[in-house]
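Note that one protein chain is taken out, while the other chains of the complex remain in position.
What follows is subunit A.
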Amino acid sequence: MSPKALDYDSLNENVKKCQYAVRGELYLRASELQKEGKKIIFTNVGNPHALGQKPLTFPRQVIALCQSPFLLDDPNVELMFPADAIERAKHYLAMTSGGLGAYSDSRGLPGIRKEIAEFIERRDGYPSDPELIFLTDGASKGVMQILNVIIRGQNDGILVPVPQYPLYSATISLLGGSLVPYYLDESANWGLDMNNLRDAVQQAAFRGVTVRAMVIINPGNPTGQCLSIANLKEIVQFCIRENIVLMADEVYQQNIYQDERPFISARKVLFDMGPQMSKQLQLVSFHTVSKGYWGECGQRGGYYEMTNIPPETVDEIYKVASISLSPNVPAQIFVSHRTFSGLMVNPPKPGDISYLKFEQESKGILESLRKRARMMTDGFNSCRNVVCNFTEGAMYSFPQIRLPPKAIEAAKKAGKHPDVFYCLKLLEATGISTVPGSGFGQKEGVFHLRTTILPAEEDMLAIMSSFKKFNEEFMAQYEDHQGYSRLCT
């Protein structure tokens, strides 16, 4: 008998350790149920088009033309495409050397990086250097590239908010580093407590772990909070004092559902603090085409911008990027589109043929998301033993479920984490596919689930009442007596 090449026991331990709940047990069970013919409402991943959101017309027209450049020579092309889409397609094709089918520079097409730099300058009021912008196949790839460069071994720690998006824990684990958690305060609307941060760094040092970088997700995933300017300032000062890199995950910058705290980039906050500070912080900011009113997840387009990273290090990052040859070119065009219209400054411009339609489509999407965020929060808060902060931004609702002791016991018996137990029951009863809070990390003994706010507006009431009905029955089954007070943490 020949020896086995890939026994489970001999796999890379870091791979086995890594967890990725967004596509874990719940998702697999939901897929099975779907195959059996059950109607499943997938609210586990922020994937708007999968839930019926329509792509914006203009960018799709442009990309179709770039894909088939021979159409541009066809006399019939104007029957089907507006003139501004044709013009824009030519603009992008001229930036490439060899169209969509040729590898670009490993950092992305120079012309597109320049347009992104212009977008950043318009957004923040400070110039941006296209040489420090790297395009990636989605923001996740960018996060992996940067963490790969930072993490040398298990003594290197990365500060990550808890609850957090599992991309961070999974990648840190794959790379063999140490995740250093800092807890967001649920009772203060998922606020970031600076004392907590300092403690986390000290405790890490006590274990021999040097914190090298800090991740912030603003607006928060899964927690949906928007950071205030004051809070961002404290974070910048903290990172400078502790000599750590700030990684700003700002992929939800367009998804804001309240007016008190508009999005402000970590980069703008840094530069607003003056040249004394702004030269000191090493900052990497991430953005994507998957979120906002675009929701073009399937394109896998994104970028990161580096601030105060020394050129020798940038060259090393460039080398790592070049091993993957180049990010996919169609998505680079989407990224450029996105940044163009991020501020609605550039095409389609007022007066352009496609402008009105574009405005209607994009505004419509954001306004509807705002309504859905409110419906969902209110829906959860009307349920027994459920308490939920308002989704100020991003795409998720993260209610706390106060599980009765009997339910926790039943979960233990079933060999499940209590919130996994709850979410599985929810799935079986209603077809609503969520992600248990344990996949994002949460305080001990406290349980949550994450849903997206993406189901269609017209379905939202029905979904929330179906949830409410399930929750009532679940609580009735496992609660000994009425009148539990809600846990305030």
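Here, a residue touches a chain if its C-beta (ideal position, glycine included) is under 8 Å from a C-beta of that chain, and two chains touch if they have at least 3 such contacts; residues count from 1.
Rule of thumb we're sticking to: contacts and distances are computed from a predicted model.
Visitor: Which protein name, taken from UniProt, belongs to the chain you can't see among "Prefoldin subunit 6", "Transporter", "alanine transaminase" or "Immediate early response 3-interacting protein 1"?
Guide: According to UniProt, the chain not displayed is called "alanine transaminase".
Visitor: Which listed residue (A:Leu33, A:Val77 or A:Met194) would be found touching the missing chain in the intact complex?
Guide: A:Val77
Visitor: For the chain that's not shown, point to the residue among A:Ile41, A:Ile86, A:Leu167 or A:Ile256 touching it.
Guide: Of these options, the touching residue for the absent chain is A:Leu167.
Visitor: Would you mind spotting which of A:Glu32, A:Glu87, A:Asp199 or A:Glu316 touches the chain that isn't drawn?
Guide: In the full complex, the listed residue that touches the missing chain is A:Glu316.
Visitor: List the subunit A residues touching the unshown chain?
Guide: Contacting residues on subunit A, toward the hidden partner: 2-6, 8, 10-16, 18, 20, 22-23, 45, 47-52, 55, 57, 60-61, 63-65, 67-71, 74, 76-77, 79-80, 95-106, 109-111, 113-114, 130-131, 137-138, 140-141, 144, 148-152, 167, 170-171, 174, 210, 212-213, 243-245, 282, 290, 295-300, 308-313, 315-316, 319-320, 322-331.
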